[in-house]
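Here the complex is missing one protein chain, while the rest keep their positions.
We call the chains A and B, going by the order they appear; numbering starts again at 1 in every chain.
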Amino acid sequence: MLQRPFQAPGVFAAVGLPPVVWLFALFLAPLAVIWTYSFGENRTLVDIAITGSWGNYARALKPLYLAILLKSMGFAALTTLLCFILGLPVALAITFARPRAKLLLLVAIMLPFWTNLLIRTYALMAILRTEGLINAGLGALWGLVPGLPPFEPLPLINNNFAVVVGLVYVHLPFMVLPLYAALDRLDRSLIEASLDLGAGHLATLWRVVVPLALPGIVSGIIITFIPALGAYLTPDLLGGTNSQMIANVIERQFRSANDWPFGAALSFLLMYLTFAALMVKAIISRREAAR
Amino acid sequence: MTGPLDYLARWPLRLWLAMVGAFLYLPLLALVVFSFNDSKRITVWRGFSLRWYAELFDDGELVAAFGNSLVIAAASTIISLILGTAAALLLWRFRFAGKAALEALLGLPIVVPEICLGVAFLVFFTAILPWPTELPWPANLGAIIIAHATFSFSFVALVVRARLASFDGALAEAARDLGAGEWLIFRDIMVPHMVPGLVAGALLAFTLSLDDFVITFFTSGPDTITFPIKVYSMVRFSVTPAVNAASTLLILLTAGLTALALWLQGADIAKQAA
Partner (left out) sequence: MPDLSRRSFGGLAAALVLDGCSRAFPKGANGEEQRLNFYNWDTYIGETTLADFSKATGVDVRMSHYANNDELFARLRAGNPGFDVIVPSNEFVTRLQISGMLSPLDHARIPNRANLAPEFVDVPYDPGRRWSMPYTWLALGIGYRKSRVDGVPDSWKWVLDSDRYSGRIGLLAEGDDLIRLGAKYLGHSVNAVTPAIMEQVTQMLIAQKRHVKLFHHDEGQDLLASGEIDLVVEYNGDIAQVMADDDDLAFVIPREGTLINSDCLCVPTGAPRPDNAHRFINYLLDAKVGADIASSIRFPTPNAAALALMPDEYRTNKVIFPSGPAMAKSGYGRFQGIGHIRAVEEAITRVMAA
């Protein structure tokens, strides 16, 4: 049963104050300045007049930008789905591994991510490029079979396929870690009971494990989907000529376009959407908890 | 002995893990291979050489940047863990006005485009809270650490919150009935349950910090270069294998530390068994 603050005021203050104060003083306060810019316009290269106009938002809602936003959401959704499919078995394996293997697997999952993102992306490019590892390997295999026409390298890079591969590569741990956190020390007897009662492993996975791990799955989806939506380096380096994502556009507003007001409007549009979605989620889960 | 839950011993899962492993490590292999490239480029192979490792140790700038990155990542991870766990406990335990809004607000650091937050911190740390740049190291990294903790702690909060969903409240109740105080319950019952969430959250926060370029760029000054900033600035004239060499060393370091941890843990288990 959830407590009211007055039932444990000391605890409430101890766990409530630090994050809330930090959030307001060091996150929302800096952002508030940028938020006011979203209602302003450039007067000179450095002078932003806060005019209170909605012009930047109107511009952000033009079909040109909405189409890019939708496309980015498509990329992010596909990435999230693939990360889930790839990551759930991995999370399960970590969960049911013995302590030493568990640590080993966790580090093995994280290790590639402690190299720099740019370097990692370059490494992925070395694999995918036309004369890269995969094509070289396939070409060698192809050459072993007599009588085939000359090998045509697969177009693995500078297209939307490469962007999704890159996004999955970059975001996989964002899915695996929350799943593992939610699944670990799951009540095993439930799974054993399901198996004993004759349910197959897949059925058990779907009917028992997934519902139990739902909070972890939801948080995994949130922290995979949202950062994937904000990716800009991956589409820049792996993408083709039509792989532009919304973060690339935002990025350019703050840099080459020097248009902070419009960049702010685009950014806050994303934040309004997320805020609304998370708010709805919080209210729904509270209703469910109340039931 | 293999129980019904010993998934690691089953071939479909092993095959799956092997596939995911190949996906994760094939590029890493390329990265390591190119650190030995006898060319200035990381795209075309020209023969074996150790020159980039030699150069790495010569390059004070890269080493210093590396040190800065590790300090920042460690400090911001600790702050994120404390803040994130507190936020998760707050949302898990209490019902209060504005809770849904707070929960949604906590999601914003995840969604805010990096560049937008970067510019926000740029304005904030120049105009509102100027961070003294002349402080002794590592205090001069303060602004960057604050910025990193700010975008990381939401990730920790989300993961720990999800973990807490499976906590059995009756345990805490029983302890309370037996006279245990809040602190004791937190230390001996809550924390052990939260460990997977804390580990996952810490790994996420550490990774996010180590990798961040944009926000760091806008909060760093002449004296506070980090590894990503160094790497990204190389793009105009080609990223050299020196960076691959640095990454390779980092991988070796991590792998070594893990092996050490495993070995210590093994000794621990052996002691318990004895």
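Here is the rule we go by: a residue touches a chain if its C-beta (ideal position, glycine included) is under 8 Å from a C-beta of that chain, and two chains touch if they have at least 3 such contacts.
Keep in mind the model is a prediction, meaning the values are calculated, not measured.
**Q** For the chain that does not appear here, which of the shown chains does it touch in the whole complex?
**A** Those shown chains that the absent chain touches are A, B.
**Q** Out of B:S35, B:S154 or B:T224, which touches the unshown chain?
**A** B:T224
**Q** Of the residues A:A32, A:A193, A:A257 or A:A276, I need the one that contacts the missing chain.
**A** A:A257
**Q** If the hidden chain were put back, which of A:C83, A:V164 or A:V249 would touch it?
**A** A:V249
**Q** Considering the entire assembly, which residues of subunit A contact the chain that has been omitted?
**A** Residues 42, 44-46, 64-65, 67-68, 129-131, 157-158, 236-237, 239-242, 244, 248-249, 252-259, 262 of subunit A touch the chain that is not shown.
**Q** Could you pull out which residues of subunit B are in touch with the chain that's been left out?
**A** 39-44, 46, 55, 58-64, 67, 119, 122-123, 126-127, 133, 135-138, 140, 217-218, 221-225, 229-230, 232-240, 242
We adopt the following convention: only the chains that are shown with their structure count from here on.
**Q** Could you please state the distance in Å, as a whole number, between where the Cα atoms of subunit A are centred and where those of subunit B are centred?
**A** Taking the average C-alpha coordinate of subunit A and of subunit B, the gap between them is 15 Å.
**Q** Can you name the residues of subunit A that touch subunit B in the complex?
**A** 1-5, 8, 10-12, 14-16, 18-20, 22-23, 26-31, 33-34, 86-87, 89-90, 92-93, 96-97, 99-101, 103-104, 106-120, 122-127, 129, 133, 169, 172-174, 177-178, 180-182, 184-186, 188, 191-192, 195, 212, 215-216, 218-220, 222-223, 226-227, 229-230, 232, 247, 250-251, 254-255, 260, 263-264, 266-268, 270-271, 274-276, 278-279, 282-283, 286
**Q** For the complex, which residues does subunit B have touching subunit A?
**A** 4-8, 13, 16-17, 20-21, 23-28, 30-31, 34, 42-43, 82-84, 86-87, 89-90, 93-96, 99-121, 123-124, 127-128, 146, 149-150, 153, 155, 157-163, 165-166, 169, 182, 193, 196-197, 199-201, 203-204, 206-207, 210-211, 213, 227-228, 231-232, 235, 239, 243-244, 247, 250-251, 254-255, 258, 261-262, 265-266, 269
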